[in-house]
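All protein chains of the complex are present and in place, except for one that has been dropped.
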Amino acid sequence: MDIYFFLGKGGTGKTTISASFSVGLSHYNKDSNFLIASLDPAHNLGDAFNIELSNKIKKLTENLSAIEVDLEKMIKEYLNDLSTNLKYTYKYLTSFNLDKYFDVLRYSPGIEENAVLESIKKFLKMNEFDALIFDTPPTGITTRVLALPKLTLIWTKRLMDIRRKILDRRKMIENVKGKTEAIIGDEVITLTADEKEDQIMIELVNYSKEMEDLMKLFQSDLTKINIVTMPEDLALFETKRIIESLNKFNIKVNKIYLNKYLIFDNPPEVIEGKIIEQDRVIEKMREEIKNISIKDIPLLSQSPRGIEDLLKFYDNYILE
Amino acid sequence: MKKLFDLLKKIFKGLDIGLREVSTSLIEKELEETENVFALLTMGAFAGIPSPPTGIILRILPYMQREIYVMIARSKNIDDALAEIVGIFSIE
Partner (left out) sequence: MASVRYDGKSIQWVSGKLMSARTKYTFEIFIYFTLLLIIAAFMGVFTGLATTNASIGTASVLFIIVALIEGVLLYRTKLSFTVSSIIGVILLVLSIYIGYAFPFIKITNAHTWYIVLAIYSVFASSLPVWILLQPRDYLNAYILWAGLILGLVAAIFAFKGFNWPTFTIFSAVTVGGKPSPFWPTVPLVIACGALSGFHSLVATGTTSKQLDNELSGLFIGYGSMFTEGFLATLVITSIAAFGMQVFQGAAGKLTDLKIDLNLLMTDKTYLANKYAAASNSVGGAVGIFTKSFGKMSTSVGLPENIGTTFAGLWVSAFVLTTLDTAVRLARYAWSEIWEPIKKVSEGFYKFIANLWVASIIADGLALLLIWWGSYNILWPGFAGANQLLAAIAMITAAIWVKRVQKAKPSWQMAVLIPALFLWITVTIGLIWYLFVVVPGIAVAFNKYMLGGFTVIMLILNFILVGDFISGWRKGPLPEAEGK
């Protein structure tokens, strides 16, 4: 499965470009099935297509479908399930305020990144699609999402080491005293010392396997990261930052789309300064960013809306 | 006569249990400490301790009752750690 990510600050045209890209790609690859998903909480994807989108996959053409993921709902549902499940297993820990803990979790940094990653995992499992295109949340979140598998692996490894030590010690005590039992409330639970039976260990192992697969996927050539940016100083700075932080996790950037590029035969005085900045930035960009192809896309008088427009946009500006 | 036998049996059972305790008391302490560390690492969000990515916590939370139990019991003694450790090794 090929994966295309479109990163970019708000207002750079990321949604338009990703939408156009999906239309074009699916148009010229009729024997593959495509899905474009918006992971941005502030969804604009429907606007780009001029079609109302929802949390359900909607078929746009023969081989292109679209969806706007409701992350809020995902998080709420997940936590609710967890909460009901836990209220039962934890009923004896009265001094442990489970509700308070869930509040902390709900707003803990990382809960959104986690939801995005889970969402991506879900789509990856849909075998009916050959390629996925993602319109991503604000770049801060997205870079963290892409780095999350590796970061998770570092933690799971550490936790598994400690867990192994716990199980090892339990085994030694078991050899002498028999199985350990813990009294929680009025229930007596037998504690296992076997890695294959310890539920925590099993979860850690499974989860780390999933994360490892994801990490390898993100680092491979199947994943193509595209950054949509503008010819401005701050935008260049941000773009470089994204490339650097992704590099740390061995994730390569595939292409940079330099959008809203100003082309004037006779620029009015007011805009002259802007054009000078633009040229300067572009030169700097070509100097400092090697190995990544950069595509200029001019500022259009009207943004493309609807599938036809998007296809034309693709033909004119994106297709190589 | 039977009473004597029973008494002897009791004594030997007591000895047996006692000896098994002696041979594992240090390991038990080490186990509890490690469980504490594990609980702190995974649930430390409350205490401002750097915690793992939320994903991990959400996955193992359903199985963590005992660890939380241990952590709550021990969190009272965190600032008296030296005593905890000295207590493990009885020096006379």
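Each chain gets a letter, A and B, in the order it is written, and its residues are counted from 1.
One rule holds in what follows: contacts are C-beta pairs under 8 Å (C-beta built on N, C-alpha and C of every residue); 3 or more make two chains touch, one makes a residue touch a chain.
Just so it is clear, the model here is predicted, and its values are computed rather than measured.
Asker: Of the residues A:Asn29, A:Ser54, A:Asn85 or A:Asn175, which one touches the chain left out of the display?
Answerer: The missing chain is touched by A:Asn175.
Asker: Of the residues in subunit A, which ones touch the absent chain?
Answerer: Where subunit A meets the chain not shown: residues 169, 171-172, 175-176.
Asker: Which subunit B residues touch the hidden chain?
Answerer: Listed in rising order, the touching residues are 19-20, 22-27, 29-30, 76-77, 79-92.
In the analysis below, only the chains that are shown with their structure count from here on.
Asker: With chain centres defined as C-alpha means, what is the inter-centre distance between subunit A and subunit B in Å?
Answerer: Once rounded, the distance between the two centres reads 40 Å.
Asker: Which residues of subunit A touch subunit B once you look at their complex with the stated criterion?
Answerer: 78, 82, 85-86, 89-90, 92-93, 95-96, 101, 104-105, 108, 110-111, 113-114, 117-118, 148, 151-152, 155-156, 158-159, 162-163, 165-166, 169-170, 172-173, 176-177, 182, 184, 189, 191, 199-200, 203-204, 207
Asker: Considering the complex alone, what residue numbers of subunit B touch subunit A?
Answerer: It is residues 20-21, 23-24, 27-28, 30-31, 34-35, 37-38, 41-42, 45-46, 51-66, 68-69, 72 of subunit B that touch subunit A.
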